[in-house]
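One protein chain omitted, others in place.
Chain nomenclature is as follows: A and B, assigned in order of appearance, with residue numbering initiated at 1 for each chain independently.
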Amino acid sequence: MTGVFLGLFLIAAPATADTLDDAAKRGSLKVCVVEGAPYAMKTPSGRWIGHEIDIGQRLATDFGLTPEFVPVSYADMMSRLGKGDCDLISASLAIEPDRLRQAWFTTPYSESEVAIVAAGAAPVRMADLDKADVVIGAVAGSPAVLLTRSKLPAATVEEFPDLLAAERALQGGAVAALAHKAPIPRLVAVRSPERYVVVEGEPLARTADAFAVRKGDADLLNVLNGWVEARKRDGFLPRTNSYWLTTLDWTERLKPRAPAAAKK
Amino acid sequence: MTGVFLGLFLIAAPATADTLDDAAKRGSLKVCVVEGAPYAMKTPSGRWIGHEIDIGQRLATDFGLTPEFVPVSYADMMSRLGKGDCDLISASLAIEPDRLRQAWFTTPYSESEVAIVAAGAAPVRMADLDKADVVIGAVAGSPAVLLTRSKLPAATVEEFPDLLAAERALQGGAVAALAHKAPIPRLVAVRSPERYVVVEGEPLARTADAFAVRKGDADLLNVLNGWVEARKRDGFLPRTNSYWLTTLDWTERLKPRAPAAAKK
Partner (left out) sequence: MTGVFLGLFLIAAPATADTLDDAAKRGSLKVCVVEGAPYAMKTPSGRWIGHEIDIGQRLATDFGLTPEFVPVSYADMMSRLGKGDCDLISASLAIEPDRLRQAWFTTPYSESEVAIVAAGAAPVRMADLDKADVVIGAVAGSPAVLLTRSKLPAATVEEFPDLLAAERALQGGAVAALAHKAPIPRLVAVRSPERYVVVEGEPLARTADAFAVRKGDADLLNVLNGWVEARKRDGFLPRTNSYWLTTLDWTERLKPRAPAAAKK
């Protein structure tokens, strides 16, 4: 657990920092995103789309700014934020204790469910997986790891560096199931319904997902908290959360378009 | 949009400010209010009544203080707050990005709906107004302006300096409808049901309404946030919001009373 406390002083904002004033001078809001479906994805033509992209776009526009998306990883996001590479992290980050030690979190702007998709076509219940010979994959550092260990104590959790590696392990049969944030489990099952099935019943857990800002950046924190309250009420956040986190309609936007020349 | 960023440094509290300590020494809590129904209104006898008056009264009393209501306008409220003419603004202010740049907002203490009242006695649907020849009035600077433009893109929005001017335009036929916060649209329709009707269906939007304090006034922000949580749970805020924002019972209190001499 000591790793949690490394770099305690990295993410403190200088007392004179005024993140939004600096952004206004620059004309852009720098938003750290972590590439991954359905949060921040590149279309075949290289354009960013996703849950965090729609949110970052609206947030920047609301303050008269242009969004500048800065791709980071879960491993380096906190140091990138601390160094000022971005003004905030928008990655549907589940609020978790180790993250709270490294940055300040806003009021949650969405909730996510952690669910399990299992190999097989017949219905699978949670109890079917809570056995000593079952191996369940999860992405290292994600809340799914601890949640699976806690809810399915008899099973073995195998950690993978990223979602792609975990999905390959499921495809190759190295793990019997994959625990991850919604809508990934459902997306895997919808793509190959003859091979995968979402585990029935309650999700493993729900997480509260929020923006992260540098510790001490009280003004940006207050601005973002207010923005979240306003955009919850006016329908923007419910609509955006619903589209990206509960439907799979957006998958169409990732398909390569037929070249114009081929059209009649 | 650059106008949004004017006066960035106006509303910062000095590091040593202790708003509530100063209020305690003075014995009064100075509350900026914007005159308008049903928020802050003068009775024929010159007494303040309204949603914000009840809230400011309770807030001050809870801290052993007398409320001192300071009338301001939407145009100057932020500079008045910044200059210290009041300790906070209580005006059921919808949390909006340009306002978040100028002050810190608390946890919302109420929600408002923005609705439309139209001339006519027959039922009117939203789609009936989304036409090129329809002019809809709204108060300049209110969320209703942008909301109407966004929801009824074919119609024309005409801005008025205040609610009185907008109501006169509706009465005179200069605009076909008026978009404003509840309960005003319903109030207009109830007063002259043969002439006006509230547009059917969902309201244009819901807003989150909160107190504004000077940027940096972290102590007052925390005190007000806690007060809102406590008064939501104990029934005071739900009761006060319901009375002023969903009933029209309070209109009785604005009528001149019969002189005592005329009574038997």
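In this text, a residue touches a chain if its C-beta (ideal position, glycine included) is under 8 Å from a C-beta of that chain, and two chains touch if they have at least 3 such contacts.
On a predicted model such as this, the values are computed, not experimentally measured, just so you know.
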item	value
Among A:Ile95, A:Val190 or A:Leu248, the residue in touch with the chain that has been omitted	A:Ile95
Selected residue (touches chain absent from view) among A:Ala119, A:Val135 or A:Ala208	A:Ala208
Hidden partner chain, touching residue among B:Ser150, B:Asn222 or B:Thr246	B:Asn222
Of A:Glu68, A:Glu111 or A:Asp130, the residue in touch with the unshown chain	A:Glu111
For subunit A, residues in touch with the removed chain	1-2, 4-5, 8, 94-97, 99-101, 104-105, 107-108, 111, 147, 205-208, 210, 215-216, 218, 221
Touch residues of subunit B, complete complex, unshown partner	18, 20-21, 24, 62-64, 218-219, 222-223, 225-227, 229-230, 232-235
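Everything that follows uses one rule, which is that only the chains that are shown with their structure count from here on.
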item	value
Between subunit A and its twin subunit B, rotation from the CA superposition, multiple of 5 degrees	120
